[in-house]
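After the structure tokens below, expect a handful of questions from me.
Note that one protein chain is taken out, while the other chains of the complex remain in position.
Then we have chain A:
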Amino acid sequence: MSRGRAMAALPPPRSTWDAINPLRLLGELSETRYWMYLLLLPSALLITAIVLFPTVYGFQLSFTEMRLNRPAGNGAFVGLKHYQRMLADPIFWLSLRNTAVWVTFSIVIEFVVGLVAALALNRNLPGGKILAVLILVPYFLPNVVAGNMWALMLDSRVGVINDILVRIGLLHEYKAWFADPNTAMATAIFVEAWHSFPFFTLLIMAGLKGIPADLYKAADIDGAGAFAQLRLITLPMLRTIIAAAVILRVIGLVNSPDLLLILTQGGPGRSTQVLSLYAFQNAYSDFNFGYAGALSVVMFVLLMLFAWAYIRLSKVNQD
């Protein structure tokens, strides 16, 4: 403070401080054509370090030998070796199928429940605000907590869910949901849908606010029922937002093994083995980063193809 006052009182001398004063330097720099790029610099550095470089590096990895436990021969170019191995790897195909099941069912359930909740919340009913908060809060539960909480609740000895199901007579005895290959995937999908459907609710509620009320008034006059209005007005108007939400969720589901890592680790057997988990295990249990890289590249390409096809399709429907 005192320095500031002293400087204000005296005529500003061209001192050493002035020459290195960062504020003055930034001010001068901002008048050059580099200013915009300077503003973008921190973001550009981060994007390079955290997205661009790793992506390129990942592609390169998939064509090289990289085993952290066998340093000899690391970094050698092996061409399509990893991809050839993948085609003949039954676990890869199983993981691909499981990924499809995991993503499809999760998305469908999340979308339907999310849409219904959003439509209900959009009616501006008394108490609706507090219900909206209650519904949205758990979306912000960390995956780890949501996963472990459900693992505890579905536990075969103390699980509250088992207790409730036995009491109302749906089950005869406590069931170890994640230990049975027939129920493990379905249970995991249930937990995932529980955790993430508010994402759809949140985005769809935003979209609903943007639909002009006149459309509904006109439909009322034309005698369109509630279901017809949903089909002919609401859903078409929400198309962009639904497309964005689906793409984001699909990418999230394909890429992040968090929840399955916590709930099942791919088991029992390989009944919940998905691609992201398989890539992760290749890297961290077998230390085979080359093969894991190839698996990641395949996931990346499949996702980009999906996003592209999906955007194309939702645009075609528009015309």
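Going forward, a contact is a pair of C-beta atoms (placed from the backbone, for glycine too) under 8 Å apart; a residue touches a chain by one contact, two chains touch by 3 or more; residues count from 1.
We adopt the following convention: contacts and distances are computed from a predicted model.
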Exercise. When you check the chain that is not on display against UniProt, which of "ABC transmembrane type-1 domain-containing protein", "Spermidine/putrescine import ATP-binding protein PotA", "Phenylalanine--tRNA ligase alpha subunit" or "Peptide/nickel transport system permease protein" does it turn out to be?
Worked result: "ABC transmembrane type-1 domain-containing protein"
Problem set entry | Candidates A:Leu29, A:Leu80 or A:Val108 - the one touching the absent chain | A:Leu29
Exercise. Out of A:Val108, A:Ala186 or A:Ala206, which touches the unshown chain?
Worked result: A:Ala206
Exercise. Touching the missing chain, which residues of chain A?
Worked result: 23, 26-31, 33, 35-37, 39-40, 42-44, 46-47, 49-51, 53-55, 57-58, 61, 66, 113, 116-117, 120-121, 123-126, 128-129, 131-138, 140-145, 148-153, 155, 157-158, 160, 163-164, 194, 202-203, 205-207, 209-210, 226, 241, 244, 247-248, 251-252, 255-258, 261-262, 276, 279-280, 283-284, 289, 292-293, 296, 299-300, 303, 307
